[in-house]
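Apart from one protein chain that is not included, each protein chain of the complex appears where it belongs.
Note that the chains are named A and B in the order they appear, and that numbering of residues resets to 1 at the start of each chain.
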Amino acid sequence: MVGTLDQIFVLLKHWIVGLLPPVLQPVVGVLLSVVAIIATFPALFALTTVIERKGLGRIQNRIGPNRTGPLGILQPVADGIKSLTKEDIVPLNADAAVHFLAPLVLVVAVFLEFAVLPMGRNMVLVDMDAGLLFFFAIGASTELSIFMAGWSSRNKYSLLGAMRAVAQMISYEVPLLISSVAVVMITGSLSLVKIVDAQNQYTWGLPHWYIFTPWGCAAFVMYAVAATAETNRSPFDLPEGESELVAGYFTEYSGFKFALFFLGEYLGMFAISGLGTALFLGGWSAPFSFLQFVPSWIWFFGKVMLSICVMIWVRGTLPRMRQDQLMNFAWKFVIPFTLLNLVNVVVWRFMGEGWARWIVCSAIVVVAYVAMARIGMRSKKIAPRSYRYAE
Amino acid sequence: MTPLGGYLLVAALLFAIGLAGALTRRNAILVLIGIELMLNAANLNLIAFWRYSPHPELLTGMMFAVFSIAVAAAEAAVGLGLVISIYRHTRTTDLDEMNRMKG
Partner (left out) sequence: MSAVFWILAALTVLGGLAAVTLKNTVHCALAVTVAFAGLALLYLQLDAQFAGFAQILVYIGAVAILVVFAILLTRGSETPKQGIFSRSWFTGMTIAAGVFAVLGWAVIQSSQVLPDETVAPSVTVNQIGNALLGRYVLPLEIVALLLTAALVGAVIVAMHEKGESK
C-alpha cells in the first residue's frame, strides 16, 4: 500500500501507456511525463508567487495581498488575467525578432533543466549518464536570453541591466559548478539518480545526506550563495534593481512576455533548488529511516519548497549588494573557498571511515573560513563608522 | 551516400562558410566568428570519424574534439582581447583600415 502510493504516478503512467498499441508506447510515455512536468511546475509557480508576496509582506510587517480569494490565494489567477489581457508594447526602435525570441529561449531552456531532476523513486524524465553536465550546460544558455532581452530593447538601462546580469551570472557559475564537483567526486558519477541513491542510506536512523558532512555543509552554503546569484534573487538582484534600473533587462516587456520572463525566473529558482536538494539534501529520501513510509515525491517537493521559502526569507532580510561588492565576493572569497573544499573532499575520502576525518575536515573548513572571510575580506578602504548629528 | 559521408559533407560546407566569412567580412569580430565556425566544422569531422571507426571504445576522436573545444575557447578569449585592445587604440574594428603597422 505504501509502495503503491510512492509509485502512484509511475503506475498511472504505465497503465495509460499499456492501453495503447506498442507502436505508440514510447512516444506517449515520454509525452505523459513531459505534460506532467509542464503542468506541475507552473502550478507550483502560481503557489510560490502567493507565498512570496504574503511572506515578504509579513517580514515587512504588513499583510500581503488579501483581496482575491480567501487569504489572497487566487492572486495568481488575477495576475494571469492581467498579464494576458495587457497590451503588448514593442518599442519602435527595438529589434523585433530578438525581442520576441528572448523570453521563449529563457522558458525553453528552463523547462529543459527539469528533465534530469529525480522527483521521486523511479521518477526522472531522462536518466542521463551525464545528467549534471546537461543541467549546467542548459543553465549556461539562459544567460544568452537575458542578453538578448537587454540588447533588443535598444534602451540604455536595459542594456546596462543585461550586462550586469550576465557578468554576475558568469562569475557565480564557477562556484556553482565547483561545489557540485565536490559531490560528484564522492559519488563517482555525474548521474543525478545515482547521486540521490548514494544518499538514500541510513546509519542509526540518520540519513547519509551530503549536507551532514563538513565538506558537504560548506559546499551547500557556497551552492546556495551561487544559486541565489544565478537566479538574480536578492541580495544579488542588482540587475533587476527596482529602485535603480526600473526593471533592468525586462523594462520594455509588457503583458504576456513579461509574464514569460517572470515564469522563467521562478522556474529557474525551482530547477536550481531541485538540483540543490538532489545533490546535498538527499533528493527524495526521507530524513529518518522510520519516515520512509511517506511517499518519496512528497519529500522532494517538500524540500524544494523549503529551499524556496528560505530564498524568500533571505530576500526579505538582506539588503542588496553593489555590483563591485558582488564580483569581489565571488572571485575573492567564494571561488577560493570552493577550491579548498575540493581538497577537503579528497582528505575526507582518503582518510577512511571513522571519527578522525570528521574532526580534520571540520577543522579545515573552519580555519579556511576564518582566514579567508574574516581576515582576507576586510576592506582597507572603508573608514571607521562616523556619526554626524544635526545641530 | 553513407551516413558518415553526409556528416563529412556538412562539416565541409560549414568549413567553407566559415572560411568565406573569415576572408570577406570587414569587422574583426566577424572574422573571429568565421574562425570559430571552421574549428567547429573540424570538431564535427572528428566526432563523425570517431563514431564510425572500428574501435570507438578507445575514445580518441571524442577526446580530441573535447580538447579542441577547450583550446578554441581559449583562442577566442585571447583573440577578442586583442580586438578590444586594438579598438581602444585605433577606434575602429574595420580590418581594411588596419593595413599598416605604423601608428
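The rule is short, and it goes like this: a residue touches a chain if its C-beta (ideal position, glycine included) is under 8 Å from a C-beta of that chain, and two chains touch if they have at least 3 such contacts.
Computed from a prediction, not measured in an experiment: that's the story for all the values here.
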{"item": "Among A:T40, A:S141, A:N200 or A:Q323, the residue in touch with the chain that has been omitted", "value": "A:S141"}
{"item": "Residues from chain B at the interface with the omitted partner, ascending", "value": "1-10, 12-27, 29-30, 32-34, 36-37, 40, 43-44, 47-48, 50-54, 56-57, 59, 62-63, 65-67, 69-78, 80-85, 87-88, 93-96"}
{"item": "Contact set of chain A toward the excluded chain (per top definition)", "value": "95, 98, 128-130, 133-134, 136-141, 143-144, 147-148, 151, 159, 163, 166, 170, 173, 188-190"}
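Just so it is clear, only the chains that are shown with their structure count from here on.
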{"item": "Separation of chain A from chain B, taking each centre as the mean of its C-alpha atoms, in whole Å", "value": "34"}
